[in-house]
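Every protein chain of the complex appears in place save one, which is left out.
Letters A, B and C mark the chains in the order given here, with residues in each chain numbered from 1 onward.
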Amino acid sequence: MNKLDRDAMAARVARDIPDGAYVNLGIGLPTLVADHLPEGREIVLHTENGLLGMGPRPAAGHEDPELINAGKRPVTTLPGASFFHHADSFAMMRGGHLDICVLGAFEVSVGGDLANWHTGKPDAIPAVGGAMDLAIGAKRVFVLMEALTKEGRPKLVRECAYPLTGRACVSRVYTDLATFDLRPDGVVARDLVEGLDIDALRRLVDLDLRAG
Amino acid sequence: MNKLDRDAMAARVARDIPDGAYVNLGIGLPTLVADHLPEGREIVLHTENGLLGMGPRPAAGHEDPELINAGKRPVTTLPGASFFHHADSFAMMRGGHLDICVLGAFEVSVGGDLANWHTGKPDAIPAVGGAMDLAIGAKRVFVLMEALTKEGRPKLVRECAYPLTGRACVSRVYTDLATFDLRPDGVVARDLVEGLDIDALRRLVDLDLRAG
Amino acid sequence: MIDKIVPTPEAAVEGIRDGATVLVGGFGTAGMPFALLDALIAQGATDLTIVSNNAGNGDAGLAALIAARRVRKVICSFPRQHDSWHFDRQYRAGEIELEVVPQGNLAERIRAAGAGIGAFFTPTGYGTLLAEGKETRTIDGRDYVLEYPIRADVALIKARAGDRHGNLVYAKTARNFGPIMASAAALTIAQVSEVVPLGALDPECVVTPGIFVSRVVVAHEATPPSW
Partner (left out) sequence: MIDKIVPTPEAAVEGIRDGATVLVGGFGTAGMPFALLDALIAQGATDLTIVSNNAGNGDAGLAALIAARRVRKVICSFPRQHDSWHFDRQYRAGEIELEVVPQGNLAERIRAAGAGIGAFFTPTGYGTLLAEGKETRTIDGRDYVLEYPIRADVALIKARAGDRHGNLVYAKTARNFGPIMASAAALTIAQVSEVVPLGALDPECVVTPGIFVSRVVVAHEATPPSW
C-alpha cells in the first residue's frame, strides 16, 4: 500500500477546510496544512498567542521577533489581521468561535478522547501550553497523525493510555492510511490509501470499522 | 448653624482627593465634585460606560452624542484618555483599581452598608445600573449626601431600611453638616459646620459619635 | 472569499426568529443600532427577549420595538429612565417581563458567554435583593454571588467602521457593549457608518476581530442625543 507522506496528509485536511473558515493549526504536522490550502478559498488562521489573519513565513531577513506563531516561529500578517491579548485569544477558542482546530496526537480514542501533551513518563517535565484549550477550543477538532507508531501500534485506540488532553473532543482523525470519522455509533473509515482495503485496515488498527 | 450648600459639600470631597487619583463620580450630587477639584492636582476621572480621562462638559454646540458619561450627559476627553468596552470598564471597578468612588445615597449604615438604588416601593420599577458595581468598585467608597431627609430624618443610620446596594462598602460620608468616618470601632464626626457642636450633631443624627 | 457586507438593514436582519434572544448594543442612544432595530420591526420577529443596558429611550430604536409589542422580556440594568415611557407602560400593565442585572454583572455575563466560561463568582450584588436565591460563596474572606453566562441567538450592534471580514472599530463611548455582545451571539449583525477596504484597519487597533461578526451593513444615521 502507498502510505501518504506528510504533505499528502496535510493536503487531505486542507481539502476539507471550507472557504471562509476560521482555523487554528497546531504545532508540528498540522502547521503543514497551511501550505496546502486550496486556491480560491479565503481561510483565516488563528494563532493562540494573539493573532487572527496569520500569513506565511516571511522571506529570509524579514523575520520580526515580535511577530511569531504559537510554535514561536516567525510569521506575517495578511490584510484584515488583528492582534489581541492572551485572555481574549483563549476566550475566542474556549467560546467556540473557531470553526476548525487541527492537532497532532499521541493517541485518540474512538470516543474522541485526545492525548497529545504528556507521555506520562516519570522523568518528563510536564508542559501543556495551549493543548488543552485547543482540544476544547473549536466547533470541530481534527487530529492529523500517523495511524501507527514507529513500532506499529495503532494510535487510534479504544481507550487512551497516555494522560488525556481533553475528553470526547475529537471528531475526525486524518492519517497516512485513511481518514476516520468518530461517530457516536462507531468509527467510519474512508479515503483509504491505494492498495489498502477495509479488512486490512481493521487488522492494522485493531478496531471494528465501518467503510464510509 | 450654617449648612453647606451643594457646591460647598462637593468642594469638601474634592479637597480630599489627592493628586494622581483615579476617581469615579456617581450621578447627581457627586458629579459636582469635578467642578471643585483643587488647582494643581491631576486627577483622572473614570466613567463606567467606558472612558478614563473624562473632561468637562463641552461648549454649547460641540456636544457629541457618542461621547457621554454614565449620566448620559455630553462630556469631553482630556489628553491621556482611553476608551474601553463595558466588560473591561467594570473589571477595572470590580478589580479595585479605582482609588475613590463618590456616590449619592438614600441611607448609609454606621457599618458602611449603602442603600442608593431602590426605594423598595411596590410600584417602583427597579433599576440598578452600575450602582452595585460602584459600591464595591473602588479602594475607598465615599458617600456625598445631605445629613437629613427633607422630613428631618437622619440618613446615616444604625441599619438601612431601604434595600441595600452593597454591604460594608462605605468608609466615609460627606454631608452638609459634617464629615463622618465609618470606622470599625465607631463613627467619627469632623469638620462640623459653623454653629454646630458635637452634642447637637449627636442629637440631630441620633448616633453615638466621637469628635474627630 | 469572505464578504460579510450586506446591502441593506433588511438583508442584515434576515432570519431572526420569533422567540429569539437578542442582544442590543448601546448605552442610552450611544451605540444603539437604530437602523437594525427599524429593520427588525419591519421584519416582524416577535416574542423576543431583549438584553440591553436600558429599556429604550423616547420613541425610536429599542423603544419602538417595545412599542410595537415585539418584546416579551427585557434583561437590563437600568430600565427606568425619564424617557422610557413605552417600557414603563407595558411593565406596569404586566405585559412585559423584566430581569434587572447590575451593569457590571450584565457585562461580565455577556463576556462569559462569549468566552466559554460556565459561571463565575462576582462580588457585585452580594447581600442585596438582586442576589436573592443565588448561590454564594466566601473566597479568601470576600463574599461572592455565582452568576451565569447570557448567550443569545442574535446581537445587533453599532460600530464606526468595518471591513468585509467583519473587523470593527467603534466611536468613543458608543463602544460600550458592542465588543462583548459581538462575542456572545450565534448571529452578530453590525451596522457601521463606513465600510473600509480590507487592510485599512490597523491590526493593532481592531477592537472586534471579524471572527465574531456575521454581517456588516452601512447605515448613515445621526445618533440622537441621550440627554
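Methods note: contacts are C-beta pairs under 8 Å (C-beta built on N, C-alpha and C of every residue); 3 or more make two chains touch, one makes a residue touch a chain.
Not measured: the values here are computed from a predicted model.
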Residue touching the undisplayed chain, where the options are B:G61, B:P79 or B:P122: B:P79
Absent-chain contact - pick from A:E39, A:E66, A:E151 or A:E194: A:E66
Touch criterion as defined above, residue of A:G28, A:G55, A:G129 or A:P154 at the omitted chain: A:G129
Where the missing chain touches chain A, by residue: 47-51, 63-69, 72-74, 77, 83-87, 89-91, 93-94, 118, 123-133, 135-137, 163-167
Where the missing chain touches chain B, by residue: 19-20, 22, 40, 42, 44, 46, 51-53, 77, 79-84, 91-98, 136
For chain C, residues in touch with the removed chain: 108, 112, 115-123, 137, 139-140, 142, 144, 148, 169-170, 172, 202-205, 207
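Throughout what follows, only the chains that are shown with their structure count from here on.
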Identity of the chain that, by mean CA position, is farthest from chain A: B
Chain ID, smallest distance between chain and overall C-alpha centroids: C
Geometric centre distance via CA averages, chain B-chain A, whole Å: 54
Junction residues of chain A - those touching two or more other chains: none
Residues within chain C bordering two or more other chains: 111
